[in-house]
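Removed: one protein chain of the complex. Kept in place: all other protein chains.
Chain lettering (A and B) follows the sequence in which the chains are written, and residue indices restart at 1 in each chain.
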């Protein structure tokens, strides 16, 4: 398959009379808008309520035109909201999440690239089986792996450390990154590699000179997938971190459970949006490549 | 002299060849070890625990199949296991259909395509721990849509699925589709774009309508993609946990319990690690029901492709 086109080079609706064309275009945009409303509703509601005063919410519910707008909830969420026993807002947990998600994403992506490269271009007897086996890791329910992980981390001396969480997310991520990268590299023509090998290029040289320069789309796919997955996990964060070293999503589960103290819906709304910013940014800027990378990778 | 030189260079070549064969395997080794531990050892350990006497803490003494018997005698497990299949089927087909519709709409050479795509894709970027609260507000009759409609003057408006034990699971499906259909859209859109454009042009010259072209040419051409989407969605469905935890907490009553919640609850809340492990093994079994046919299909397709060159 050649490079995927990102835009159709013909217009599917450009058939029939002018009136019909206008009608079908209008229909398409109407449907797109309708669906967009459905998709934006939850985030819209959260956003709206993050700017409202608490008494206002209490009086009129979550779906109402705000009487006044305020930035106070955002200030509180950042600096003084009580979460996981500390009253310093969500800032401290942000750093924990970044310290966990960034290394785990980089390591699992690096291994995924190498594994994908080997499993597509340096195949050996049984390498397909290895691939299938590694991929099975995609399917294990997290709840099942908690106790085995506790043994592993305990024996490795990594309990309640950020490195323990990085290890878990890296190992779990390997299955996804290997799957994505291998299916992407399979599409690189064999001739390219053969020629390089005849020229005397070795394993690492081919990787550096040929494979890596072709990798940016799939790197973006794995980075998006891994980063959002790790950022949004709360279970491992709850179980394998201690004290004030919890990742942000773990700290935020306080908001979903029936806490015994008074709810501050507006501050909670602001906190949830603040917590979602990094993955959202990655989607916004990487989204284009996500679609292109997937075309060539995961779906083969 | 020349002989010795030849010998040395040959040996060096041999050594290099050996290195060349072994480097890839060595580089692969850490991943392989990690996967053996993670996939094989963890699963076997869980399986053994499901047959052990474990209660409060893991205990490796053999206890027979009592945990499986208890599990299948438990009304709540039946609810959870049934929900897995009901939810799984609706969620997967729903996300697939919605994703296809969205992909086709976006495929119509629309303006600001990236913007639309981002709107449909963003829910996957946000943890359900976060968006579950918003869905709860929307679906709750006293705070959400129903209340809004009534405030607007439609006094008899009723939308209370989330508090109705027979309908609550469909709320979970709805929120799940909201989260995953964008992902299906992205994959399907990518697939539609990868279909040879000449095929479409040929059909257009033959006078086929657009609807017909999608039905007869484009969608069939990307069947492997549908299969891949299907598998990834099923994998999501089987692991469903925080979706339900945040949205309904498994209620009303036990109506929206799913196996992953059951496993977590029994293993950690109730201190019945053995029965929780048995439930986890049943999840893997349900997964095998999906994966084995897929694997067989893949092998069959590869053989056929090999046979046809």
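As a working rule, a residue touches a chain if its C-beta (ideal position, glycine included) is under 8 Å from a C-beta of that chain, and two chains touch if they have at least 3 such contacts.
Here, contacts and distances are computed from a predicted model.
S.K.: Mind telling me which option in "Probable sugar-binding periplasmic protein", "Acyltransferase", "FeMo cofactor biosynthesis protein NifB" or "LLM class flavin-dependent oxidoreductase" is what UniProt lists for the chain we can't see?
M.R.: Protein name of the absent chain (UniProt record): "Probable sugar-binding periplasmic protein".
S.K.: Which of these touches the unseen chain: B:81, B:116, B:226 or B:264?
M.R.: That would be B:264, which touches the missing chain.
S.K.: For a quick check of understanding: of A:127, A:159 or A:187, which residue touches the chain that isn't displayed?
M.R.: A:159
S.K.: One chain isn't shown here. Among A:83, A:101 or A:119, which residue touches it?
M.R.: A:83
S.K.: Could you tell me which of B:142, B:197 or B:298 touches the chain that is not displayed?
M.R.: Only one of B:142, B:197 or B:298 touches the chain omitted from view, namely B:142.
S.K.: For the chain that got dropped from the picture, name the residues of chain A it touches.
M.R.: 82-87, 146-147, 149-151, 153-154, 159-160, 235, 238-240, 242-243, 251, 253-254, 256-263
S.K.: Going by the touch rule given at the top, which residues of chain B touch the chain that is not shown?
M.R.: Its contact residues with the unshown chain are 55-58, 70, 73-76, 136, 140-142, 160, 162-163, 165, 168, 245, 248-249, 251-255, 264-265, 267-273.
Quick note on the criterion: only the chains that are shown with their structure count from here on.
S.K.: Between chain A and chain B, tell me the centre distance in angstrom, where each centre is the average of that chain's C-alpha atoms.
M.R.: 14
S.K.: Show which residues of chain B lie in contact with chain A when the two form their complex.
M.R.: Checking each residue of chain B against chain A gives 16, 19-21, 23-25, 27-28, 30-32, 34-39, 41-43, 45-46, 49, 58, 101-102, 105-110, 113-114, 116-135, 137-138, 142-145, 147-148, 151, 178, 182, 186-187, 189-191, 193-194, 197, 200-201, 204, 209-210, 213, 224-225, 228-229, 232, 235, 238-239, 241-242, 245-246, 260, 263-264, 267-268, 273, 276-277, 280, 283-284, 287, 291, 295.
S.K.: For the complex, give me every residue of chain A touching chain B.
M.R.: 1, 4-13, 15, 25, 28-29, 31-32, 35-36, 38-43, 45-46, 60-64, 111, 114-115, 118-119, 122, 124, 130, 132-134, 136-149, 152, 171-172, 174-175, 178, 202-204, 228, 231-235, 249, 252-253, 255-256, 268, 272-273, 275-276, 279-280, 282-284, 287-288, 290-292, 294-295, 298-300
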